[in-house]
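Note that one protein chain is taken out, while the other chains of the complex remain in position.
Right, chain A next:
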Amino acid sequence: MSEILVLVEHVDGEIKKVTLELLTLARTLGEPSAVWAGPGCGDAAKAKLAEYGADKIYVADSDEVVNYVVAPKAELLARLVADKSPAAVLVASTIEGKEVAGRLAVKTDSGVITDAVGLGEGFVADQSIFGGGVNVRSRVTKGTPIVAVRPNSTAPVAAAGAGAEEKVEVAPSEAARAAKIVERVKEEKGARPELTEAAIVVSGGRGVGSAENFAIIEKLADSLGAAVGASRAATDAKWYPHQFQVGQTGKTVSPQLYIAAGISGAIQHRAGMQTSKTIIVVNKDPEAPIFEIADFGVVGDLFQVVPQLTEEIEKRK
């Protein structure tokens, strides 16, 4: 079986769930090798990667790889592609993951597919395009297939791999050090799961009415262990920070359950959540287009319905 490179997404030494999903997918198609860019690959991290099937773990343990925008990661992967001739490279289809994939494709003169929601034999990728209206299956026809796979495309399943570590010495080129990250600013909101990775997302829109009222959305989210999302109307009004925006110009989410409260369901919002498995809607306007994609909808005032739902969930725990 052939080697498949999987770029590890990690924050503060913690591996993100999407990486375990990618390893799980890669195992069905070849032998996964994890690629760790930057410092922080400790024993626990290595054990986790091995637990989910990484046969090899390439570690580029250097600040240089993460202190510049995207380019050094693409360089690292390009070098591994040249040295190891893998059958494919998988990255998470996050905004940064896609950019890494794009630069890598140029460097290696290979095709790239982004926003895959599934991946099968021959690296044929499933995509959902035009706001969820059309399903496409496509494949790379030149070079080493580079596929960016969306979080929540598959369930992570453990199956031990050898997890053999191989250090990679890296010194990003001058061109790759052109855009320097001088500060990372965290604008986090509590200890909730990350939006794109969460199994459940509860989003609020203009109907929520104010920043303070978002507490209602947060309470419901916390009762379900969910992430909080927001429509653009809510982030534009500064009721909730921009990185929680779901939609065409925000995050694309594909959770098991998406709850939309006070959101009308504009096409640009739907583009970011339409592939959610189950959708629940609370909206006082029975004509709101979001009801068209609801599995369950309540026509009513969110200030009544949402707190009652939260209370009911707490009761049934």
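The working rule: contacts are C-beta pairs under 8 Å (C-beta built on N, C-alpha and C of every residue); 3 or more make two chains touch, one makes a residue touch a chain; residues count from 1.
The criterion applied here is as follows: contacts and distances are computed from a predicted model.
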| item | value |
| --- | --- |
| Among "Carbon-monoxide dehydrogenase small subunit", "Na(+) H(+) antiporter subunit F", "Electron transfer flavoprotein subunit beta" or "NADH-quinone oxidoreductase", the UniProt name of the subunit that does not appear here | "Electron transfer flavoprotein subunit beta" |
| Contacting the left-out chain in the complete assembly, out of A:Gly40, A:Gly118 or A:Gly132 | A:Gly132 |
| Given A:Pro156, A:Gly209 or A:Gly300, the one touching the chain that is not displayed | A:Gly300 |
| Touching residues (missing chain, whole complex) on chain A | 11, 69-71, 74, 94-96, 98-103, 105-107, 110-115, 124, 128-143, 175, 178-188, 194-196, 200, 224, 232, 235-236, 241-243, 248-249, 256-257, 267-268, 271, 278-280, 282, 286, 291-301, 304-313, 316-317 |
